[in-house]
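Starting off with a structure, shown below.
Removed: one protein chain of the complex. Kept in place: all other protein chains.
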Amino acid sequence: MKTLAELAQLLQLKYQGDGQVRLRRVGTLHGAKADEISFLANSNYTKYLASTQAGAVIISPGMIDQFSGNALLADNPYVVFAKVANLFAVNNQQPHCQHPTAVVAATAQVSEDVSLGPLSVVGERSQIGSGSRLAAHVSIAEDVVIGADCEIRTGVKIEAGSRIGDRVIIHPGAVIGADGFGLARDKDGWLKIPQTGVVEIGDDCEIGANTTIDCGAIENTILGQDVRLDNQIQIGHNVVIGDHTVIAGCTAIAGSAVIGKNCMIGGGVGVVGHINICDGVTIQAMALVTHSIKEPGSYSSVSPLQKTSQWRKNAVRTRQLDKLARKINQLEKKIND
Amino acid sequence: MKTLAELAQLLQLKYQGDGQVRLRRVGTLHGAKADEISFLANSNYTKYLASTQAGAVIISPGMIDQFSGNALLADNPYVVFAKVANLFAVNNQQPHCQHPTAVVAATAQVSEDVSLGPLSVVGERSQIGSGSRLAAHVSIAEDVVIGADCEIRTGVKIEAGSRIGDRVIIHPGAVIGADGFGLARDKDGWLKIPQTGVVEIGDDCEIGANTTIDCGAIENTILGQDVRLDNQIQIGHNVVIGDHTVIAGCTAIAGSAVIGKNCMIGGGVGVVGHINICDGVTIQAMALVTHSIKEPGSYSSVSPLQKTSQWRKNAVRTRQLDKLARKINQLEKKIND
Partner (left out) sequence: MKTLAELAQLLQLKYQGDGQVRLRRVGTLHGAKADEISFLANSNYTKYLASTQAGAVIISPGMIDQFSGNALLADNPYVVFAKVANLFAVNNQQPHCQHPTAVVAATAQVSEDVSLGPLSVVGERSQIGSGSRLAAHVSIAEDVVIGADCEIRTGVKIEAGSRIGDRVIIHPGAVIGADGFGLARDKDGWLKIPQTGVVEIGDDCEIGANTTIDCGAIENTILGQDVRLDNQIQIGHNVVIGDHTVIAGCTAIAGSAVIGKNCMIGGGVGVVGHINICDGVTIQAMALVTHSIKEPGSYSSVSPLQKTSQWRKNAVRTRQLDKLARKINQLEKKIND
């Protein structure tokens, strides 16, 4: 619990109203109670400002004339909300402990201040950095290096040789370092190509639930620093992703694609293999990136949603587009003649 | 094993032929043996009716003149087939038991008639309702509530605070209650927003293998009653899904989307965040829903399949569509002048 005045001091911000109001957690404008602090970051929610029961509201100076209640003044209310929420969350963390059913190999290096959940496994020669927490059913294979203060959630699987930085969060069911999809076609069928590279994940990355990141074929698959991956993403072998890039759920990045820094890639996107996407590119949801992108900006490819009855008529024409375009050109010529 | 007459009596239906034929399980029309009961629900399979070896066939009264064998008469043969198959399946259930390698926290409430598979984990203060079954490697975190007669299959992970109704089935590898994807961009990088809501799942829901349902950011992620999710689906934080809605595999629903009751959403669909889909909407496979839908009906968006050689010619024109449309309008004006 913190008072509004304490929060203001901690974050070096100004406040309006009763500095002694006691706040226990964050809440939404329309749902918050008297001991919760809310925020206004999206103009769609301004309508809830008049009636909010929140103990205080994080709000930009430009909006403060519309609100007479307790307020924390912030140029970027969403960022300050994130900081406040983290302040409250830290207090909820459980103490470190190592469950007696954890299976730790003799040559593994696990310091005393590491948490090991029930039935977690740490393989030979693996190292877990100070303050890191492994939840139940986590599997760490051999020769893995995990930095300090990481959170490895339930049932995460980290395969041999992976290297994870500090403060990395890996959500339940994610698989780090499974074999890439490497095959050569011989006369009698497919030959598997051994995948001998590893996965390197930089500091402050976050990997979503059931996301998979394949190890490299020969060299490594690399995530820079502060890369944020949502759930159910597939990262192929030898992909390289630059710092601060964010990827939404269910996106697939094929092998050897290189993605720049500060990119924002929507959900359900596909990126084909062996191409480059430069820094600062935004890809809209469900687009397919089939060639390198050398210019920052926003890119899209899906066909727009229509009623199915209408879609049927238009979709037929999609198949005739080239014919239609040729016909137009012929008509134009006729008319101009 | 049941006789045809017993099945007819249990389901309050009429039958034709030998009521004493003994039936052990269900089968397909073309594959069934003499101790199996089959069904005709799709006219594509009428061709197998003459030669079927099934001991009996579930068939609609309107088709009975085409079949002289043993038959169970049903207005909706597929629904009756489901009921019959469930009657046979119940007999195959194993007795409840708690494996000695299960790890149950001291404060967890697990009654005697709950099954716990090998190496399953139940965290502090979690409650498992009467008759529920947890398979091997299931992880239940802290403060989870699971209702009665649920089936939690192999390696399912249910994170802290999740609330699951009665008779819910969760298939292997599903993750319930992982953190939502909430980030605020500060000068130096991304700030994670603690995800403090939980997941609520109503009675009679079914969650597919490796599907992920994120917990809410502040308020909860909610599935109503009898919601059916296929495999590999991603449900973002604060999504709300209405009763009886069905979603096919690999679909992604982004955060805060609200989906009505009795919707049918195809496989590989994307729904962007913060939009509403009203009751009774059907979304065809792989469509992207980019705006709210206020009218029931069927919606589509994909581009139709073509031979790649033909597709190449037409796809080029997709990029010229606006130019082509303007040219047409100019030509029309010229002609009309």
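The chains carry the letters A and B, assigned in the order they are written, with residues numbered from 1 in each.
In this section, a contact is a pair of C-beta atoms (placed from the backbone, for glycine too) under 8 Å apart; a residue touches a chain by one contact, two chains touch by 3 or more.
Everything quoted here is computed from the prediction, not taken from an experiment.
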- Message: Using the document's definition of touch, tell me which of B:3, B:46, B:298 or B:318 contacts the absent chain.
- Response: B:318
- Query: Looking at the whole complex, which of B:7, B:26 or B:184 touches the chain that is not displayed?
  - Reply: B:26
- Could I get the residues of subunit B that touch the absent chain, sorted low to high? 25-28, 31, 76, 78-79, 81-83, 85-86, 88-89, 99, 101, 117-119, 135-137, 153-155, 169, 171-173, 204, 206, 208-210, 225-226, 228, 230-232, 243-244, 246, 248-250, 267-268, 285-286, 302-309, 311-312, 315-316, 318-322, 324-325, 328, 331-332, 335
- Which residues does subunit A use to touch the chain missing from this display? 103, 119, 121, 123, 137, 139, 141, 155, 157, 159, 173, 175, 178-179, 181-186, 189-194, 196, 210, 212, 214, 218-219, 232, 234, 236, 250, 252, 254, 268, 270, 272, 282, 284, 287-291, 297-304, 306, 310, 313-314, 316-318, 320-321, 324, 327-328, 331, 334-335
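As a convention for this text, only the chains that are shown with their structure count from here on.
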- For the Cα fit of subunit A against subunit B, please give the angle of the superposing rotation, nearest 5 degrees. 120
- Separation of the C-alpha centres, subunit A versus subunit B, in whole Å, is 25
